[in-house]
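Structure, as structure tokens:
Only one protein chain is missing from this complex, and each of the others stays in its spot.
Presenting chain A:
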Amino acid sequence: MYGNVVQAGRGVRGVRRFVRRPWRLAAEVSALLIAAVVAFPLYWMVLSAFKPAGEIESTEPRPWTSAPSLDSFRRVFGQQEFGRYFLNSLVVACSVVIVSALIAFLAATAVTRFRFRFRTTLLIMFLMAQMVPVEALTIPLFFLMRDFGQLNTLGALILPHIAFSLPFAIWMLRGFVKAVPEALEEAAYIDGASRSRFLWQILFPLVFPGLVATSVFSFISAWNDFLFAKSFIISDTSQSTLPMALLVFYKPDDPDWGGVMAASTVMTIPVLVFFVLVQRRLVSGLGGAVKD
């Protein structure tokens, strides 16, 4: 009797598994297919970068290349001071990430943990600040930079980027700071921790995944930026950044596809490396950010 019930249970479960399996298989196949479609443009980019010139500009594009060549890369790196542009981009992106992460952390703590007048107003301002079309702000910013004497320096790129990445960073970090129970803060104070000690030794490590997630955004926006670089670095080419170098190869009428793709590959790789490094933390980080 008892055995029968178990048997029946197994039978039902077996049937259910059988019914469920084709679904999962279909889901997995489609997931792989979609992954292939999503990755295809990137694959094509790298492929085109390695194709010899004649093969890119062929009317019979093939998804492989028989004679990979480094010609395009050589052309890109042979371009004036490409390494320097790369370094400039890296300097800008890294300083933006570090400075904005620190400020965003402090600001997010302030708006979550303290109640003060205009707190809600401030929060709405952060949201509002993200809506400002950066392109339109380039005009007044240009005059501002000119008055500060910052034109043609990397500072002219770093400062506005920090300012523009902060609102989003603070907005996202809020959720993380909120998720840390206030009881923990009280416990720390009772144990005799000072406010700054609580901030740096307890809150900071707890919020770190969130900081990583927000850093991704500031890194990308600083790394990708083309507009500020174009508008604020007008004459001193030694202060130029990567996107500007990329555009040398891209002429709307007759683009040098090999060069563009090689430069694009070089430009994309650091971001990819950064992403793969933080991937785990990013997923947990974004999950936490929105659990407020």
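Here is the rule we go by: a residue touches a chain if its C-beta (ideal position, glycine included) is under 8 Å from a C-beta of that chain, and two chains touch if they have at least 3 such contacts; residues count from 1.
By definition in this document, contacts and distances are computed from a predicted model.
Participant: Just by its UniProt name, which of "Chemotaxis phosphatase CheX-like domain-containing protein", "Transketolase", "Aldehyde:ferredoxin oxidoreductase" or "Sugar transporter" is the chain not shown in this complex?
Facilitator: Per the UniProt record, the undisplayed chain of the complex is "Sugar transporter".
Participant: Which of A:73, A:164 or A:228 sits in contact with the chain that's absent?
Facilitator: In the complete complex, the chain left out is touched by residue A:164.
Participant: Which of A:95, A:215, A:239 or A:264 sits in contact with the chain that's absent?
Facilitator: Missing-chain contact among the listed residues: A:264.
Participant: Of the residues listed, A:36, A:70, A:98 or A:184, which one is in contact with the missing chain?
Facilitator: Looking across A:36, A:70, A:98 or A:184, the contact with the absent chain belongs to A:36.
Participant: List the residues of chain A that touch the chain left out of this view.
Facilitator: Counting only chain A, the missing chain is touched by 23-24, 27-28, 30-32, 34-36, 38-42, 44-45, 48, 56-61, 63, 103, 120, 123-124, 127-141, 143-144, 159-160, 162-164, 166-167, 220, 223-224, 226-227, 243, 246-247, 250, 252, 255, 257, 260-261, 264, 267-268, 271-272, 274-276, 279, 282-292.
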